[in-house]
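A quick write-up on the structure given underneath.
Heads up, one of the protein chains got dropped from this complex, but the rest are sitting where they should.
Chain naming follows the written order as A, B and C, and within any one chain the residues start at number 1.
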Amino acid sequence: MKFAVIVFPGSNCDMDLYYAVSKGIGQEADLVSYKEESLDGYDGILIPGGFSYGDYLRSGAIASHAPIIKEVIRLANEGKPVLGICNGFQILTEIGLLPGTLTNNRQNCFICKQVELVVENNKTIFTNKYNLNEKIIIPIAHGEGRYYCDEATLRELNENNQVIFRYGQNINGSVEEIAGITNKQGNVLGMMPHPERAIESILGSDDGLKLFKSMLETQKNGVHI
Amino acid sequence: MILVKIYVTLKDSVVDVQGEAIKDATHTMGYPNVSEVRMGKYFELKFDDNAEHLEQDVDEICDGLLANPNIESYRYEIAEEA
Amino acid sequence: MILVKIYVTLKDSVVDVQGEAIKDATHTMGYPNVSEVRMGKYFELKFDDNAEHLEQDVDEICDGLLANPNIESYRYEIAEEA
Partner (left out) sequence: MSEPTPAQIKKEKIYQTWGLSDSEYKLISEKILGRLPNYTETGLYSVMWSEHCSYKNSKKVLRKLPNDSSRVLAGPGEDAGIIDIGDNQAVVFKAESHNHPSAVEPYQGAATGVGGIIRDIFSMGATPIALLDSLKFGPIDNDQTKHLVKEVVAGIGGYGNCIGIPTIGGEITFEKCYEKNPLVNAMCIGLLDNTQFKHGQASGNNNLIVYVGSTTGRDGIHGATFASDEFSNKKKKQRSAVQVGNPFIEKLLMDACVEIIQEHSDWILGVQDMGAAGLVSSTAEMASKAQSGLMLNLDNVPQREADMSAYEMMLSESQERMVLCIKPEFEDAVLDFFEAYNLDAVIIGKVTSDKQYKIYHQNKLVVDIPIDSLTEDVPEYDHHGIKPARFENDDTQFEPELESFKESWMNILKSPSIASKSYLYETYDSQVKSNTVVRPGSDAGVVRIRGTKKAIAATNDSNSRYVYVDPYIGGQITVLEAARNIVASGGIPVGITDCLNYGNPEDPEIFWELDQSVQGIADVCNKFDVPVISGNVSLYNEFNKEAIYPSPMIGMVGLIEDISHITTSSFKNSGDLIYLLGSTGNDFNGSEIQEQQLGTVQGKLNEIDLDVELNNQQLILKAIKNNLLKSCHDLSDGGLVAAISESAFENMLGFNIQTSLTAKQMFSETQSRYLVTIESKDKKSLEKIFKDNFECLGFVTNDSVFSIHTSDNEMDIELSEALSNWKEAIPCLMK
């Protein structure tokens, strides 16, 4: 499976994602510049964390105008898996592939720590290797990670099983402890926690590995939804 | 040169954590009569005079970049400049 | 109820790192006639009517909290409200 890791000016978890794919699940990954205009030939798109354009103005806002974005949207619409982590999630909401918005943490500051997540839906292309309601340890590292959406959207997310991960404890003020959601079709996942930082037990947890393995599994054997 | 002043504010339905924190701080500072604080963004954009569809451009810049329509609204004023 | 609108802007001599990044983004979006962007903060504070030294209070809140006097300046408008 061949992944594109999109690199914006200011992305800083691009290499972490690159290693998660290449070392973690032994697949091919390319770092693809925000300036590129084609994503032909990729089976999956990964949008890394970091501070694209310094997160100036609003996290993800400026990156959503980069040339590559058109292609990200095209592949998403074709049903290819698109995973946005942290700043990647913020970008996916800014470009409208995912509903809602990530705003300042309730504490009004950046938080970096290991947190517990609950797998709310294991019938997705990203989570089929997890058990339903499995508790996993994944680090967070963000200042603007409080998920917000209006009531109607929230209802829809719940009805369609689009909430994929919730925090074990409400760590940042997100509505209904939401940590990660997919689009309606289920092929675009955005999450604030960093599974790519949790693929080796020496670094504190390898619970993130199954997420990448799930994507691979889907590619090989299709989704069992 | 044309100066455009843009105000971006959170929609009323969205909680403003920063505003709340600031309100609390004003109380600690000894101003209990501050009953609400909302925090927004303020921009000054300068355009070269030859801007043809100025209002349209400003709307597009606000919708597409300066404000997040999920949670924010905006308004602006246009002023000529020397 | 009294509404006070406060505008906090970076002093001219201070580099506006956000404004620069936003300006570049407007160019990428196809608005090359944007020649300068400055980003500031906008606050709306509501005071209970019984505010006695309103202007003094607002100045103190701005100096001590809303604006960082090292790099920012502020101005405000006071409006009555229903």
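Here, a residue touches a chain if its C-beta (ideal position, glycine included) is under 8 Å from a C-beta of that chain, and two chains touch if they have at least 3 such contacts.
Predicted model only: the values in this text are computed from it and were never measured.
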Exercise. What are the shown chains that the left-out chain touches?
Worked result: A, C
Seminar exercise, completed: The one residue from A:44, A:81 or A:139 touching the chain left out of view is A:139
Exercise. Considering the entire assembly, which residues of chain C contact the chain that has been omitted?
Worked result: 13-15, 17, 21, 68-71
Exercise. At which residues does chain A meet the chain that is not included here?
Worked result: 9-10, 12-13, 15-16, 19, 49-51, 53-56, 109-113, 139, 141, 143, 194, 196-197, 199-200, 202-204
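The definition used in the following text is that only the chains that are shown with their structure count from here on.
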Seminar exercise, completed: Per the C-alpha means, the centres of chain B and chain C lie apart by a whole-Å value of 9
Exercise. Taking each residue of chain A in turn, which ones touch at least two of the other chains?
Worked result: 57, 61-62, 65
Seminar exercise, completed: Contacts with two or more other chains occur in chain B at residues 64-66
Problem set entry | Touching residues on chain B, where the partner in the complex is chain C | 1, 7-9, 19, 22, 25-26, 29, 31, 33-48, 50-51, 57, 60-61, 64-66
For this session: Spell out the residues on chain C that touch chain A in their complex, using ranges where they run on.
Result: 17-18, 21-22, 25, 28-29, 39
Exercise. Which chain A residues qualify as touching chain B in the complex?
Worked result: 57-58, 61-62, 65, 93-94, 99-101, 103-106, 108, 146, 148-150, 173
